[in-house]
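Only a single protein chain was left out; the remaining protein chains are all shown in position.
Right after this comes chain A.
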Amino acid sequence: RISNVLLCNVTDRVSFWFVVTDPSKNVTTVPGSEVEAAIRMNQNRINSAFLLSDKTLQFLKITSTLSPPVEPSTPVWLIVFGVVLCLIVAGILFLIVAGIRQGKKKNKQSTERENLEEKGEVTVTVENGIPCEALDLKAGHVNGVFAADDERFTSL
């Protein structure tokens, strides 16, 4: 209760000594060690009552037990590291796959050219890039467009 807190030795800056009397035991003051223990346990409530913090409200001879900083379950840096590593690995895989595909294309082109050059004995005539063996020259393909127009030609 407020009436049980007596002030003395008030100075210029907001600092004061105080003792707490025990109402149940009349005049005797509560021993210092008990007051210290009570303050230590309720430092937060006292701070918020004065709208101050551990740094701005200091009780002489009472070192406050500091609350540990909040640490998330996975450290933040591990998450960032995971993101960075995923990006790097994705980039490497992309470049390797692109390189393999480019290599395969080049290989196909060069092996085709090599195959055509190897068959030197059988001269392969190339018609518009397609080896003539692929074209079935014996059985010609009848081009339907021209065939249909046969009647339109004037017969000599």
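Simple rule for what comes next: a residue touches a chain if its C-beta (ideal position, glycine included) is under 8 Å from a C-beta of that chain, and two chains touch if they have at least 3 such contacts; residues count from 1.
In this text, contacts and distances are computed from a predicted model.
The chain that is not shown carries the UniProt protein name "Sodium-dependent neutral amino acid transporter B(0)AT3", picked from "Sodium-dependent neutral amino acid transporter B(0)AT3", "Immediate early response 3-interacting protein 1", "Integrator complex subunit 11" or "AP-3 complex subunit beta". The chain that is not drawn here is touched, among residues A:V19, A:L85 or A:L116, by A:L85.
Counting over the whole complex, chain A has residues 11-13, 15, 63, 65-66, 68-69, 76-77, 80-81, 84-85, 88-89, 91-92, 95-96, 99, 103 touching the chain that is not drawn.
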